[in-house]
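All protein chains of the complex are present and in place, except for one that has been dropped.
Labels A, B, C and D are assigned to the chains in the order they are written; within every chain, residues are numbered from 1.
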Amino acid sequence: MNLVTTLFYTFIFIAAGAALCMLFVKNIFYAALLLMACLLSVAGIFILSNSEFLAATQIMIYAGGVLVLIIFGLMLTAKISGKPLHIGHQNVIPGTLVGLAFLGVLIYSYSSLVLDLPSGIQPTGNSVNVIGILLMTDFVLPFEVSGILLLTSLIGAAITASSFSSKK
Amino acid sequence: MNLQNQLQWILDSTTFIGAELILLLGMIILLVSGLIFKRDVNFFFHAIAFLTLLTSAIIVIIDWPENPVRLFNGMIRYDDFSSYLKILIDLGGLLTILLSRNKIQKKKPEYFLLLIAIILGAHWLVMSMNFVMVLLSLEMISLSSYVLVGFGFDKKGAEGSLKYFLFGSVATAVMIFGLSLLYGMSGTLDFSTNKFVSTLLEQKSPLVLIGGLMTLSGFLFKIVAAPLHLWAADVYESAPTPVVAFLSVVPKLAGFGVLIKFTLAINLFGQSPYNWQVILGTISMLSLTIGNFSALWQTNPKRMMAYSSIAQSGFLLVGLTCLSISGIHAILFYASIYLLMNFLTFLIIQQFELDHTSPTIPSLAGLGRKFPFQSIAMGIGLISLVGFPITAGFTAKFFLFSSLWEAFSQSGKPILIVLFVFGLANMVVSLFYYLKMPYYLFLKEPPSEKPIPATIPLWENLLSAFLVVLLLVLFFQPALLMGWINRINFVL
Amino acid sequence: MQHLISYLIFLPIIAALLALFVPAVHQKVFRILALSVSFLQFLLMFLIFQVYSTTGKSFQLIEKASWITLDLGSWGVFKAEYFVGLDGLSLIMVLLSVLILFIAVLSSWNNEKNTKGYFILLLVLNGAILGSFCAMDLLLFYLFFEFMLLPMYFLIGIWGGPRREYASIKFFLYTLLGSILILIVIIGLYSSVKEPGAGVQVVHTFNMEYMKDSGNYISGSVLNYSEPWIIGPWSARLWAFLFLFIGFAIKLPMVPLHTWLPDAHVEAPTAISVVLAALLLKIGGYGLARLAYPVFPDGAVYFSWFVGLMGLISIIYGALNALASKDLKRLIAYSSVSHMGFVLLGLASGTIEGISGAIYQMFSHGILSAMLFLLAGVIYDRTNSRIIENYSGLSSVMKNYTAFIIIAFFASMGLPGFSGFIAEIMILFGAFKSNSLNTLLPEWMAVTATLGLILGAAYYLWTIQRMFFGPLSVKVQGDLRDLDYREYTMLIPLAFIALLFGVYPQPLLDIINPFAHALANTVTQFVKIH
Amino acid sequence: MTANLAQDSIVFYTALAALLLPLLSFTISISVANRYSWTVSLIAPFLLLLSFLSACFVLLHVSKETSLHSQITWFTLGDDEITFGFLLDTRTVLMMVVVSCISFLVHLYSTGYMAEDTSIQRYFAMLGFFTFSMMGIVMANNLLMIFFFWELVGFSSYQLIGFWNDRPSAAAAATKAFIINRIGDAGFLVGIMILWTYGGSLTIDQINIANIPSSYLTLAGICIFCGVIGKSAQFPLFTWLPDAMEGPTPVSALLHAATMVAAGVFLLVRTYFLFMPDVLMLVASVGAITSIIGTIGALLQYDIKKILAYSTISQLGLMVMGIGAGDPFASELHLYTHAFFKAGLFLCAGSIIHVLHQASRQKTLDVQDIRNMGGLAKLMPVTFLASLIMAGGLAGIPLSAGFLSKDAILTGLLQGEIIFLFIGFSISILTVVYAFRLIWFTFLAKDSLPEYIQREQVSDPALMMRIVTVILAIASLWLMISWSPIDFNGWVSHYAQKKVIINSALITGTSAIIILLTGLAAYFYFKDKTLNKKTANTMFRNFDFDLLYKKIIVTPSLNLSNGTQTIDQKWIDGLLHLAAYSQVALAHFMGWWDKSIIDGSVNGLAIVARGTGSITRSFSSGKIQSYILWSMLGLIIFILWILF
Partner (left out) sequence: MNASQSILLLAALLFSIGLMIVFIKRNAIMILLGIELMFNSANLNLIAFNQSQPFLVDGQIFALFIIIVAVCEAAVGIAIILRAYHYYHSAIPDHVSELKEKN
């Protein structure tokens, strides 16, 4: 077991562990931090899986963007109400059962899956280059559309967050 | 293929997406003018939005494709099937703009911008042949819808918006997971290629099914079908009426556009080890039952129409269950008629809404005498929704069930005949609640003298008259539309 | 003389459209419009009789125009036509309709409540009824058939009695259920039948004439003759017959699918009761004779015993219920159930006597039930009560009314000299003969059916005895004046017709016979095959 | 056919006139306005006289060699034709004359009897209509036509019995008469169906030559006999006839004594060829039972009209028995004679009732009770004499026509079972007794008229009524059928019958002696007897047959009809409502599903959770998350369902 492999499984365990902990923590702020830990280790897995560009995006957007946004919202909502960041549970049993059912079905399906994947990590060249070209050629339309999407959601978010009318 | 050719191809491709570019242009104009102009030039925004959609529709008609063309390296395909749906979508948008009264919406430019964004997303969605495009355009529709639902800017709207968002995001997440599984199984994102089909044929893993069903659930969310229908009633109740009218039609049409293609792909031309007809048939029956039976005891017209929307999706799914070309034609016809009758009904609901902000059905009692024209128009719309002669709703259901019968007589699968009888029986059930409104309008006496709602603008009456006439004409001459639809040569 | 039938059908519809634009305050305009439409239809009927030849076997005065032709690619061509024509069966029914609708307009002359809406709906109903009797294209027939429901629903629901809402909903649901069953078969038929002699492409047609010919069925289709699909215990063709039978039997109505009828009748205004009993019930019988029997003779043969039994049950059950009824209109409604049971029995026999008797009975019952409901309407008009117990000895104050009641009751119970007698005799003869001729019905059915005659006498005479004889005593308020001129103008022609065709039935039989012959032959052929 | 064609057609049209003149009378009578109602009592008898004369004309021109037969197609029934035609043979013509004659006389009588009634038009109209229908039965050449007129006769009977329909008893009697007749007619109709199906025709002479399977022939005979039972008031359907006396007395004379009830006998004679020996046995038995019942009834009754009604039942039973066990012609003969003397007796009774009624200060109805009469011979001598002659006819005293015809029946019975002969003789004896009783207590016994009768007003009725009774009395003498007072093979039998049964001197002698002796015995028996007024015989109600019918037929069928009504309203509609409710319930369930299961805390699973010992219970309603949960549950169920 070399370093890379060790690192790989470490990331996996961190990610899994952080996610599991999210289920059990009562403080929403901790949950956000756990999510960040989880996402960062997923970024690690991406790096080890030869997807450096993706990993960078993951770290930048999630850690730098999404989570900040979420924590920001978290603070905003928690602060105004002045309530603790404590969160309650509900639907525990049925929710768990359904979740476990999905997990079970997926694991069952994976067990019969024959993936002709090369074992271990494949040290191949940098994929950033390829991705860059593809985004400008094959995937140019999705690329542009995602721009429109971002614009739209920006406007939508702005509208939603900014205008309030009478509190009926 | 070298880079040069690819770039050339991209340039060539752009010539085919004129309508979409116009929509984009409209969005930008609205955005900019919204910043520049004062907020009270509502008519201007109306006009811009209307013109944009009109131009887009005209361009789609002018550039009617003779042969399907794959654009942007197979990201989208430009064919008559999608063009037809695009026209319907644009029409839905136009009707929504006509429905959007001045008083109701503030923030006009943003409102229209988001409306057009949804239409643009719908355009992309019906053309898309690639999971990436499916995801992006679906999200474009969803995100704008979440915001639009809250455009009443009141408490209810905020709640509806939140519920819609939470439900929708989970549905999207599940769909994305499903897409990733399908990608893993097929090794391609382009679901119209041979590679997709041939690889999946070799795959024996149940992940194909799981991925397929998870992906399907994203589409089912969009078309409001069971079991992902639960959000509908709450959301429809909270949203402004034009938005409900819009949301009950346009995303549904777009969703069906992609659902049809996806279903045919995942069914692997009938060679799939899984019986997708049974799945679709069951979903259809579930939607029919849930929609119709839940609608029975509703007293809020919009909630009722939400369940009606679920049931109507069930009817549309009947056509999809056929998995045949005539079934698809029937769906297209039904969708066109559904567009007309649904908008007609919502138009009148909105007219009756004017004074009492959220009318219950019993509060409509006796209004038939005061508003004979509106009541009759609503009656015709609802009768059409039931599927009763002499409205085009009957013709649409007739074609739908004919194609189902045809599929049955060719394959003899029991699920089809079960669905056939089941669907027709549901027609009877639907009568109960659809006729509730005409029943109160005409047969019930008003409890006391009520304040008469404000006068209804002439052009709205003209619009409803136009829709009524269309519904009647398309009953007597379905060939006007069906002839056109029949020329659509659907290939995957 | 080219488009007589179209004029007949569309005259009222166009009039209804015109009436839409007349302001509602001019009540008289609507009455006169409706009356003049009916009158013009009368004239058209005269013209039609000039052209129609009773010796011609098949359809006459045919009008054909393409309506929907859709190329559905590999599936073939979807073809529905505007195809109307008259054969014996249709002509009888059209004649009856024109007559009854005229009476209905007269009968609703004094309507004050929302006159505009009322007459517009009546006119639309008029067109739909005539259309469904003339249509030879299945889709066209279904269109008119369905379209009758809506005006009827509103006519009962708005202008009806205290429980009108319940009655109208019940009426609507029952009949809609029936029409769904019919729709299933229509879809099945249209996809199984092709137009003969068309080119390479299969032309799916709704033409009822083509559906009768076993050669026009696409081989391998669900409803084909030679190898029909088996679904459950029966072949698809038998199922189709059963569905059609139930669908039309609801209209007829047949026990136990009849409970909408008493309610609808009791609640409906007089004119609507008249139309309902005289015409709408006939659509059921008409549909069986026009569609179910000729297109599915195999089903007719297979289920004949069942159909006959249901007819028999209807006869006796309806009569028993009439005996127990306390409301005059309810009594008449149940008597309709009983009388329409004869229609089923006659059809089930598959003999010429039975079939022509069934058609004759439809005509006769149309006339007589119209008369009965008009008479029930008279007493309701005077006192606002139809409860039999409230009256006694009416004959001493309303002499002529009593005379007409006696005529109508005796005619309805099958007194010789009135049309009902001829009809019931023919049906009973046919049903009895069936056993020795084509073995479709056992003889005991015809014998038992005579019980209906006895019970008929019982409930009618008992009613006369209670209401009209004995010392005068009326428990409700009201002006017990005798018939007025308007009522005479409605009743005398009806009584005269009932009498005329009871004494001299040949003119009607001349019209009916070719149809009955053809149908009986079709059925008999199938008896021989099996 | 020897007569030439022109003559034939004249005869035929005359016969048609005899048929249609009463119908004309009906039409005129019903359309005359109230103001001119007196014209009716002129026109109607006149038209009937014309009809009678026409019938006589036909009688002169038709003999057994020259019977006329003419028919046209009435309507086509499938491939076969139903004809409308007349068969004018001697039997028909004789019956035509009898019917039109008595009808004419009754019309004449009614002008007096009904003079004060206000609805005289309706009365004469229905009389005319009856005569028309009765002539129709007589003349018709096929069974369907007979049935046609048969029912019309029933209708006119209904109308005439219920003529005074403000009396509840009259209305009830009318209804009863019609319904009971309908029961018989239903049987008749079945018989016609059998003959149509297996005989291929309904014309009487066609059926005669048709080859019908014997089992069906037997059935057909029984069925047709059912019609006879109803119409001729045979056991067990005789109960309507005594009730029918609620009608005006001339009506009873015409319909319920002379003609209508005799139609059954006429039909039996007409279709005699259809009856197999077994059926004839049945016919004879029924006739015998009926005649016994009728006789006993007549012996026990006190109501003058009801005595006559029961005697009619008895005589009809005798005729039917005569057909069944003996010779049809004898019964036919008795039918003719009976028509005259019974009609006459009724009219005499009518005269008495009429006179007493007018003389009565109280408007009570017991003027028909013979216990309230007696000694009328002095007050109403003409009526007494006429009654005496006709009662003699009824009793079968020698020198009356009744003696001859009864003699013929008894002679005919010689051929059959001896029991029937015995019954025949017994009936004859008892007939003498009750006929004597009737005359004795009405006319000859001690005067028991109640006080409220003004005796000075009691006298013979109006001239017209007197004349009619006298004519009928004369027609009851032996000359009516034969020149010889001891041989019934007179001119009637020569005219009508080719085969003549031999007059048996033994029977003639025996019966003459027995009848005279009985008369003598009756005289001595009744001489000093008075009728007990106190024990008003209310117990005598048609031998309680009515009660029996009520118990086994009427009440059960009413209960049944109430039952079906319940089924209709409770079960069928109940089922419908149940379906509607269950639909609503299902809708509520769906709503509950949304509200409780999906919105709510998932109680079901929570219960499972509690069972598994979980601590956390979530009762708070988490809306949107539950929606999502349930949607995902749906998805996973789908996956699992398809996978496994």
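Everything below uses one rule, namely that a contact is a pair of C-beta atoms (placed from the backbone, for glycine too) under 8 Å apart; a residue touches a chain by one contact, two chains touch by 3 or more.
Fair warning: this is a prediction, and the values are worked out from it, not measured in the lab.
Every shown chain that the unseen chain touches in the whole complex is listed here: A, B, D. The chain that is not drawn here is touched, among residues B:V170, B:V197, B:L213 or B:A365, by B:V170. From the options B:G34, B:G92, B:G121 or B:G150, the residue with contact to the chain not on display is B:G150.
Which of B:L189, B:V318, B:L416 or B:L441 touches the hidden chain is settled by the complete complex: it is B:L189.
With the whole complex as reference, residues 5, 8-9, 12, 15-16, 19-20, 22-23, 28, 31-32, 35, 38-39, 42, 45-46, 48-51, 53-54, 57-58, 61-62, 65-66, 69-70, 72-74, 76-77, 80-81, 87-92, 94-96, 98-100, 102-103, 106-107, 110, 113, 115-122, 124, 127, 130-131, 134-135, 139, 142, 146, 149-150, 153-154, 156-158, 160-161, 164, 167 of chain A touch the missing chain. Although one chain is not shown, part of chain D still touches it, namely residues 591, 594-595, 599, 620-625, 628-629, 632.
The set of chain B residues touching the chain not shown comprises 131-132, 135-136, 139, 143, 146-147, 150, 154-156, 158-163, 165-166, 169-170, 172-174, 176-177, 179-181, 183-184, 187-189, 233-234, 237-238, 299-300.
In the analysis below, only the chains that are shown with their structure count from here on.
Averaged C-alpha coordinates give centres for chain C and chain D that are 36 Å from one another.
Inter-chain spacing, taken between the CA centroids of chain A and chain D, is 101 Å. Rounded to whole angstrom units, the spacing between the C-alpha centres of chain A and chain C is 71.
Counting only residues that touch two or more partner chains, chain D has 625, 632-633, 639, 643. Those residues of chain A that touch chain B in the complex are listed here as 105-106, 108-110, 112-114, 133, 137-142, 145-146, 148-149, 152-153, 155-157, 159-160, 163-168.
Residues 67-75, 78, 114, 142-143, 146-147, 150, 154, 157-158, 164-165, 168-169, 172-173, 176-177, 180, 183-184, 187-188, 190-192, 221-222, 229, 231 of chain C are the ones touching chain B in the complex.
Partner chain A is touched in their complex by these residues of chain B: 3, 6-7, 10, 13, 24, 27, 31, 71-73, 75-76, 106-107, 110, 113-114, 117, 120, 124, 130, 132-133, 136-137, 139-140, 143-144, 146-147, 150, 153-156, 161, 204-207, 210.
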